[in-house]
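Other chains of the complex are left out, but the ones given are in their true place.
Chains: A and B, in written order; residue numbering restarts at 1 for each.
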């Protein structure tokens, strides 16, 4: 059985037309709604999509044998750096769309919430939507963007007490969180996709040099895309770990990582560095990797095949990666 | 016969989902397209729309007896203050959608172009899209936003030489232009709708105290929404006009004004102040005024009824307002 912890919702156009409207009238037309219906939700799931190799979301999952997928908002659409009320309205609508998808395909999907991370408000307020998503919508966790400014200013690092209200609420609700940046606005030197990696690198380094896990030993944080640069560059941080009487590998095991890397050697490095029990299968399917590699004939995001190709994993380890760790963390 | 010079396109959701995508990926996904089809274009014209009193665009026109409507982009969606390449892509897509509507309903619609007014580029570049719209898409004119910063910085006033490349191109192509602001971004003290009025007031005052009409005597500029505050406040500017040996009324007649005001007395004041030959029927239908006034049972934007109610206009004058002036200016 395969549980994919890193999926993003395929939503009807009207959700994004709603967003475009918010960014244009700036609230002058009131809150309004995205106006989705079960019909448009189903169409978004089952219609071929030109962005994803002209294949539907459901067909992608079926082909890969993904039984359950945790779906969250498309991160690059989350517009955290816009005005607070617009962010809140759009986040709620997006989470509602995800809840709708989970309602009409209850065996296939579990919700992971977006949070209304406007820096005009604060984490305590963001936690309200986290609570609503878990308690009312039945979601299993949330995404957390380490850079709500989306590249325009410098936020507090994840090790900063600024973020404690989120940690507290996660502990209280007993759900995990995935670190995943959103957009990256001008002026910027990087695309949103590269921004994800840079933010993940910063997040791991900041969390592991902070007191967050001393203060919240039960906190479950999953870092997307295999932890940015850190597993590959981890020796760089060994000196400080030695000074503290530990190893950086030991410190890295405080976190979880998804396997959303598109090369077998990278996944091998990750699993080898942090251990099978710290890795979870994540494919981000369909998404940026939903294109066929002409050399291999595989979809780039056929991450399940890469894992299956790793010959030094035994069956139990593969099960942990594909299912067991996800069941434990998300209590599925 | 009625020609409505102030209409905005009713476009498929996918145009605005395209826009939302641009604002999120910031070009990282490439230019792409709005992906409209004749089918979705027709659906957008003929389906009831909850924003417009649950009645379709075409039904609104039919009920009001509007034979021809000049349609331009929805101004509040134009996002001129975003990055130049995004503005250019979205403006082109929007003009293409308008061209599509004119193609499938050729008797009903004429196009009026949006311009890619990013302040990162310049009016000479904007004029390229004006030229394409008129020469390739067959449009009859364009909108001009006097505040491309959308409230975030101070643009040069319309009387400034900054704008001359636009005037030059309009003269060369022999088409008129309508002054119409777009969005209004935070921090702002006003909604985009009020921003329209404030910008129109500024535009009239600036143009009439400049040398623009000395340098471009054949320029045809139409000010939307009846000229902002100026016709009502015109006495305030009389002193300077007297100093120049003229009257402000005489100066005001260098411009044209649409009747997009929602009260009979206001339209009367406008027509009385500037003359029938300077006014053109404009309804902005369907749009912000497409709601029924419970006291009158009329749609608020039934501007044709207000004009018909003015008892001191004779038939020839009404024809000028409804048809003749528009035919002359837009060469229909």
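Assume a residue touches a chain if its C-beta (ideal position, glycine included) is under 8 Å from a C-beta of that chain, and two chains touch if they have at least 3 such contacts.
Predicted, not measured: the structure shown is a model, and the values here were computed from it.
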{"item": "Copy count of the single sequence across the entire complex, 2 present", "value": "6"}
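Throughout what follows, only the chains that are shown with their structure count from here on.
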{"item": "Geometric centre distance via CA averages, chain B-chain A, whole Å", "value": "43"}
{"item": "Chain A contact footprint on chain B (complex, rising order)", "value": "12-17, 19-21, 23-26, 28-29, 35, 50-51, 74, 76-77, 79, 83, 183-186, 188, 191-193"}
